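Starting off with a structure, shown below.
Yeah, one chain of the complex is gone here, protein chain that is, but the others are all in their spots.
So that you can tell them apart, the chains are marked A, B and C in the order they are listed, and the count of residues begins at 1 in each.
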Amino acid sequence: MALDRRGFLKFIGGATAGILATPVVWKSLDDVSIWSQNWSWIPRNIDGANSYVPTVSKLCPSGVGVRVRLVDGRPVRVLTNNDHPLGGGLSSIAAAEVQLLYSPSRMKRPLKRTADGAYVGITWEEAETMLVEGLKKAKGGDKLAVVSGDETGTINELFTALAAEMGSKSCFLMPGEAQPAAKAWELMGGEGQVGYDIEKSDYVLAIGANVLETWGPVIRNRHAFRVGRPHGEAPAVRFAYAGPVQNNTASTADVWLAIRPGTEAVLALGLANLLIKAGAASPAADFAEFRALAARFTPEQVAAQTGVDAKRLAAVAQELAKAKRPLVIAGSEFGQGGGAAPVLAGLALNSLLGSMNREGGIRALPYARKVVPAAMDRKALLQNDLVAWLGKVASGKAAAPQAVVFYEANPVYALPQADAVKATLAMACDLVLPVPMGLERFDDVDTPYGCGQVVYALAVPALAPLVDARPAGDVVIGIAKKLGADLGVAAFADALKAKAEARGASFTEPSATNAHVSGAVLPVNGIALRPDVLSKAIDVKAPAFPVALAPVAKLNVGTSMTATPPFNTKTVRRWEIQGKELYVMMNGATAAKLGLRKHDRIELSNPAGKFTVRVNVFEGVMNDTVAVPAGHGHTAFDEFSKGKGENVMRLLAAGAEPGTGLSVWTSAGVNIAKA
Amino acid sequence: MDKNYDLPIDAALFPEGCTRCSLSKFLVWIAAVMAVFGWGLYAAFRVLSEGLGVTGLDDYFGFGLWITFDLAVIALGAGAFFTGLLRYILNIDPLKNIINLTVIVGFLCYSGAMLVLVLDIGQPLRAWFGYWHANVHSMLTEVIFCITCYCLVLIIEYVPLILEQKQLNRNKLVHAIAHNFHLMMPLFAGIGAFLSTFHQGSLGGMYGVLFARPYIARDGFFIWPWTFFLYVLSAVGSGPVFTVLVCTIMEKMSGKRLVTWEIKSLMGKIAGTMLTVYMVFKLADTWAWANDILPRSGLTFDQLFYGWIYGKWLLWAELFACGVLPAIILITPSLRNNRTLFYTAAILDCIGVTINRYVMTVQALAAPVMPFDSWETYAPNWAEWGASAMIMAYAALILSLSYRYLPVFPQEVKLNK
Amino acid sequence: MSSFKEFKIKWGMAIDLDKCTGCGACMVACQAENNIAPQPDASNKLKSLNWLVVYELTNGKPFPEHEVAYLPRPCMQCGKPSCVSVCPVIATEKNEEGGIVSQIYPRCIGCRYCMASCPYHARYFNWFDPIWPEGMDKTLTPDVSVRPRGVVEKCSFCHHRFMQAKDKARVEGRDPNALNDGDYITSCTEACPNGAIVFGDVNNPAHKVHELVKSKYAFRLLERLGTDPQVYYVSRREWVRRLGDNYLENEKVKG
Partner (left out) sequence: MEDRQLNSSGCATDGGKCCGGGITPFLVGLVVSLIFGWWVFPDMLYSKKEQPIRFSHKVHMEDAGMECKQCHVLREDGTFAGLPSTASCADCHSDVMGSDPEEARFVNEYVKTGKEVKWLVYQIQPDNVFFSHAAHSLDGCNQCHDFKESELCAQCHPDVANSDSAPTLYENKLTGYSKQTMKMWQCERCHANENHYGVTSSSNACFVCHK
């Protein structure tokens, strides 16, 4: 039968009716919607058994104690470790540490720089050969320099021992708070490492030091804050903060004393003056001279120099005097370049308040014994000033090294006058060696600066390295051997074991923290206040710029050695970065004075450098001050941070602190012009 | 009959006794329409393949141009149900001369809206969940069901018109079907009127129920949410004149008279009457909102406006320039019969209801509710404009084809003798 | 407004705003815990997906009287959620003991009506498919499914942790419906070093949060709109409490 048009239509009609009576349409509709929950380009969950590895974060400068959650051996989370002496919460950078293992910018194998400047992958054998050859050339007479970005690790002993074997003492730490503090403590005649017992204090005045965000063992500090501030109740511990910007610490402090950047020491002396007038005294031998010095810092004088409100200053002095266990913590508001003066002045205040060697006050903590015989101990290492040395090299006052080894340090990004550093260091490294990341290696954190107790925490690998990386300690030991030097330890693990023993810790049993706390303190005897040094050191000339510069440090955007982790872009505040543009903050009065409004594009410039940013009006900034978020402006790393914003270090130039010779870069100023 | 070679090639398909432009001229016009359509198609492709991130929408403005567009065309398409209601149920006979056009416009508005909705939801493959997993508490469920049903009704109303196409109608079966459909029209008009009233209302209700959005929440008085009635009234107050405007545009483009002035004026009168009723309630609503709902929410009238983009001018324009003013013109016979004033009023009326749908959608979302939140602004991007333009192009296409080949305007032959 | 169930257990938070420094650890912990994809450019805050967002509050005064506070905003898990009744496909509901407002991704059609209804902006849309840098998807937890583009998502109070806590209780032979304080806490609660967030059963006197929410300094966001949130904020600062809701000039704030 031939099918005519009408017949065909009927066939279609029948087929349609039939299909509707079968699962074809309905099942397909349903399956398509199931498919839409299950798209192949969306990653799947992978189930497995949970396990937890207690360790300590080597990524976060606070050395926060954490637990790593693994699912069938895959690390998935960094979790809080409430039992850890450096834990009790997460920092915004440690929280992202697991994901950083897979950062697109992670190095996967050793790299060598070729003649045209490009990096090519090589094997570890080639790399070690190159390294040995390079180091051979740098033997003898300070021709080798070592720069370490790890302030608390035993790894430094291996590097410095290698340098010593090579005849060099040019070993440096990246700048931080510990160096100026060590200098100040030494000047005062203190022994060991200065510690701040925040946990037991009932009144904490932080001058500059951003104690709840970047200063010291932050998570430990914040845990003390947590305990001292019962939920919704009147605080048992009061916090006061003095600094140019209402930063994270200031936001929750009971008092914010706004001061000009770089005037921390002046503020401390002003408080000392008020306290002495109110009857405070120090047992120090040079107290009389100190009193005379402090007397120069009348409230009017302090107000003029720091810009602080005299009434608020007096109120804080009164609160300090009334407190049972007051504690003053002084430092730089962005964690570096502050010089010894603020710490000296701050410690002097503690002395006036009777806080020396007292619960909830200042503690002298013993340094750990060296475990690598030829190494430089922490005390000696802290005395070397990288920025000053680079300055000398640049000006020809010191011999340029033949070889420099950088360990977890990014000086071209993180040092003041980054552009000049780049020139001094001849651009870039010839050899780049990947080390396992913090969660992939054995390492340690020994009593971070600021900690009120001796804490020794072991970092334990949660997983094997994901890339072709080798532990730096073992590489150094091997290289030394090839260079004919015996460092006295067979493996890095032995060094760690010895260090743990030196701290009285034993990690033979599995523990919930892999950390050890010791009550060991050194006596604090015959402390001097050093008004002689202070009077010189505070003689910092006010910058000859219309606007002072206040860098603002926050951990969420990374540290001097790592860029913004992938998860952290969302934590960057809206008016901090927009697209690739950085926003800087100033208060309404300053903006009006400069004829600026929110979103205006401006150029910040000074002899050190210049860049263009936009204006955000934020009232929590000192008058005539521009607050610049630090930690942006990376030229390397991945799409999460590269090319975003500007690096504030480019506007900072280091000078020498009179009286101590330390490099300082907290008193910078800028010109502002509409761009 | 000898073939007349002066006539366009497709003349055999034209409605009985009507003349049309040449096919090539028509095709040029269609090509232009298709170009716009293609742009929209590209936008739709990008949206469907990459996700809605292609659009200018964001987490503050989950609703934007598309929802505004949908609401506006559905309101303006209300001419279909309301005219149908008057024509078939209340037997206002002269409306038969424009009823076909209202049906087509209505069909275009509803089917267009549904097309946009497919783009606008994030998971179009799950669109059928709206029927299968319906949440009876959601106003949107009402909207989904009513729009779908009413769109089907409009298709049923449109089909006989297609079947009446001269060549198709020669087929006896087709002819019979068309005829029988016509006989059933009052029934469908009734169903349509019910459905349409209901979902115009639920569209309004959709907003009125958002009790945590003081800009649009309407509660505490009479039936909650009373935006239900405002939406119905504003739709019937503007839909009829929109049809007239479409008709007039078609007249201008074709150079023919399609509908007598009396019919247009009658449509204007109907819309004007409804608009007047609407304005009374809308003004009362605005007053109640400003003096009851806002203070209860801790807000003041001024706080609900921002800068130029969400300024008070929008409200004044909606209420007075595009509300009270056209209402007065359209209900006053002397003013209404001045053609310039009539068309001005018609346009203002349509603009007014569009502004209403826009502010209820966009400004409502822009207005911060948390005191520390900020006003944000929204501007649709090319993808949203493109997809909207695609619907306009689709409408232009259907209207052009319908006009060229279907007996849409019963008066055309007489008026163009 | 349709009526909502009352529950014996009511998971809630008391967030002390005087303790939050705005560091962002909670936001990072939330993303990692709930498999939220990282975003290379998150500077458009209206298009960056994060269940928990820390808002910056200011007392509005000029320097030096200026004060700043930070307010972490999870989903409020409203007792009378404005989002639930509007969903056309029952992809979100408030029906489980504990009062957590659920959001079911395979059901959601992405109409965004719930987003329009939520005055807290707690709901987020997947504008694009989620993308992790190569290899980073290995860090996904098995606890929360990854959401495709086109669906709405929001904070679930780490609901999977609730389930895990119940399972743990079952295995240990305890009553899964009588969890102890601390058995179940959210990822943000756990991460905050300042202890700004206290999480627990608001109805259970044995849980700390039970007392905290009764503080005279406790308030909820936009309380007068009738959403009845299960998230409470605490601040001793009057100006902060005032920013918790809209107040006409002459109106007084509680506490």
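Here is the rule we use: a residue touches a chain if its C-beta (ideal position, glycine included) is under 8 Å from a C-beta of that chain, and two chains touch if they have at least 3 such contacts.
None of these values were measured; they are calculated from a predicted model.
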Query = Which of C:Tyr105, C:Tyr184 or C:Tyr233 touches the chain that is not shown?
reply = C:Tyr105
Note = Touch rule applied to chain A and the missing chain gives residues 1, 3-4, 6-8, 10-19, 21-24, 27-28, 31-32, 34-35, 37-38, 40, 44-45, 47, 49-50
Request  = May I ask you to list the residues on chain C that touch the chain which is not drawn?
outcome  = 90, 92-93, 95-97, 100, 102, 104-107, 143-146, 156, 159-160, 163-164, 166-168, 170-171, 176-177
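By definition in this document, only the chains that are shown with their structure count from here on.
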Ask   = Could you state the distance in Å from the CA-based centre of chain B to that of chain C?
value = 40
Separation of chain A from chain C, taking each centre as the mean of its C-alpha atoms, in whole Å = 30
Key: Interface hub residues of chain B, defined as touching at least two other chains   = 123, 126, 129
Remark   = Where chain C touches two or more other chains at once, the residues are 56, 58, 129, 148
Chain C partner contacts - residues on chain A that touch it in the complex = 33-34, 36-37, 39, 41-48, 69, 71, 74-80, 88-92, 94-96, 98-99, 101-104, 212-213, 218-219, 222-223, 225-227, 229, 231-232, 234-235, 246, 248-252, 256, 258, 309, 466, 554-556, 565-574, 577-579, 587-589, 619-623, 638-640
Message = For a test of understanding, state which residues of chain A touch chain B in their complex under the given definition.
response = 29, 32-33, 35-36
Message = Under the definition above, what is the set of chain B residues touching chain A in their complex?
response = 123, 125-126, 128-129
